[in-house]
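I'd like to ask some things about the structure below.
Here the complex is missing a single protein chain, while all its other protein chains stay put.
Presenting subunit A:
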Amino acid sequence: MEIIKLDFNKDGNNKTILDDPINIEKLVKYVLPIIERNEGWGSGDLTTKMFLDDPKKYQGEVDGTVWKNVHILMEGGEPIGLLEFSRTTIDDTKKERHKILNELLAGESLNEFNKLIGSDIEPTMLPQIREFLLSKPIYTAVGVVLKPSLQNKKTGYAENTL
């Protein structure tokens, strides 16, 4: 299994340029097969054939799929999963970062954090944790689409703790 990073040529409005044959080739080879095999669970209706008939008609669907930092999980030469995320730095999102930190270190989030590490975080430790978190990049949105069988989710369920 391997992960490859896909870069797409985008215009000034962050739209994928669909006149670009390299973009088309990447979409057809790595992205559309994942959508086509989704068994109807909601990641789109687009097929390779529909797309190739008139790529520009599906500008919205493409931009609703390949967003930022697109990575493809490959197995046996076939794309089986897509991962993408937004990464921001401290300088340009300072206000947002502090908002996120406040959310992370208060209320329900802190309870989840406590559960995760198996003990209560002492209030005296909060400034130290805050400083540690400030030194890290923030991934504001991370998304993965992966075959459920690869997530050990054949039975049971996962809790949404967002």
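Criterion: a residue touches a chain if its C-beta (ideal position, glycine included) is under 8 Å from a C-beta of that chain, and two chains touch if they have at least 3 such contacts; residues count from 1.
By definition in this document, contacts and distances are computed from a predicted model.
With the options "Iron complex transport system permease protein", "HD/PDEase domain-containing protein", "ABC transporter ATP-binding protein" or "Transcriptional regulator" in hand, the undepicted chain maps to the protein name "HD/PDEase domain-containing protein" (source: UniProt). Only one residue from A:7, A:25 or A:45 touches the chain missing from this view: A:45. Remark: the residues of subunit A touching the chain excluded from display are 31, 34-47, 60-67, 82, 84, 141, 143-145, 148, 151, 153, 155-160, 162.
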